[in-house]
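With one protein chain held back, the other chains of the complex are shown just where they sit.
Up next, chain A:
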Amino acid sequence: MLEISNLVKRYGHDEAVLKGLDLTVEGNSVVAIVGASGAGKSTMLRCINRLVEPTSGSIKLNGNELVKLRGAALRRARRKIGMVFQGFNLIDRLTVMENVLAGRLGYVSLYQAISRRYPQADIERAFHLMERVGIAHYANKRADELSGGERQRVGVVRALMQEPEVLLADEPTASLDPRTSEQIMILLQSLASELELPVLINIHNVAQAKTYTERIVGLRHGKMIFDGAPADFNKEALDAIYGGIEAPDDEITEAPTRVGEGVSHDQA
């Protein structure tokens, strides 16, 4: 269970980017975080694995407070948090297998990492997961020889190699073509239930968010202004999140059907 409470993040002396967020994600639910560019979606996700230092507030993963951790304790906590990135963030010059095994770095020694002598169990887990997402035959290829969709699968497997207790995905499909991005969304959705893993997905595409997730959280200017089921995500909520901001081209492709049931608490 992931519990975020009163999370505040301010970069330097600027206005706060996150203004006291509260969010609890339980079980194996898939949560979409939507919001205009600059709303603070990435910042929120990165506070969870401390790629960004929160200014104040609390983030607990299965009861374990993450915000104050440092050094080895932080690294131990991080290995339980998988992350998938918009730009895949693979190491291009290494093979797919090496990239995938990077997910085990938190569990092996420096010598094992440098000499690539990973435990047999890790290698088996790697093949198992690569087969699951359909990239096992690329194991020995260099990561930069793969297509975008395949590279994102490598990214997903790398995150799952960590045996994570939560999976964070920061716009995992934004660099992919529509068809491939649907496939990645389906993959994330089914992995969440197979591995009983909560998944938080930052996403631009509202139609995809509604189709592939079971809960939508809307951010605007660092505040949560919608939290509800996809069915309740109506035109009103959409306007509250994107209103006055130029909307992304693909976000109104699926017109909302029901009106007036979303928990919309617009404070803007």
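The working rule: a contact is a pair of C-beta atoms (placed from the backbone, for glycine too) under 8 Å apart; a residue touches a chain by one contact, two chains touch by 3 or more; residues count from 1.
Here is the rule we go by: contacts and distances are computed from a predicted model.
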{"item": "Record-based protein name (UniProt) of the chain missing from this complex, from \"Cytochrome d ubiquinol oxidase subunit II\", \"Elongation factor 4\", \"NADH-quinone oxidoreductase subunit NuoG\" or \"Phosphonate transport system permease protein\"", "value": "\"Phosphonate transport system permease protein\""}
{"item": "Contacting the left-out chain in the complete assembly, out of A:9, A:41 or A:78", "value": "A:78"}
{"item": "Option from A:17, A:33, A:90 or A:166 whose C-beta touches the chain left out", "value": "A:90"}
{"item": "Interface with the unshown chain - residue positions in chain A", "value": "49, 51, 75-81, 83, 85, 87, 89-94, 102-106, 110, 113-114, 155, 158, 162"}
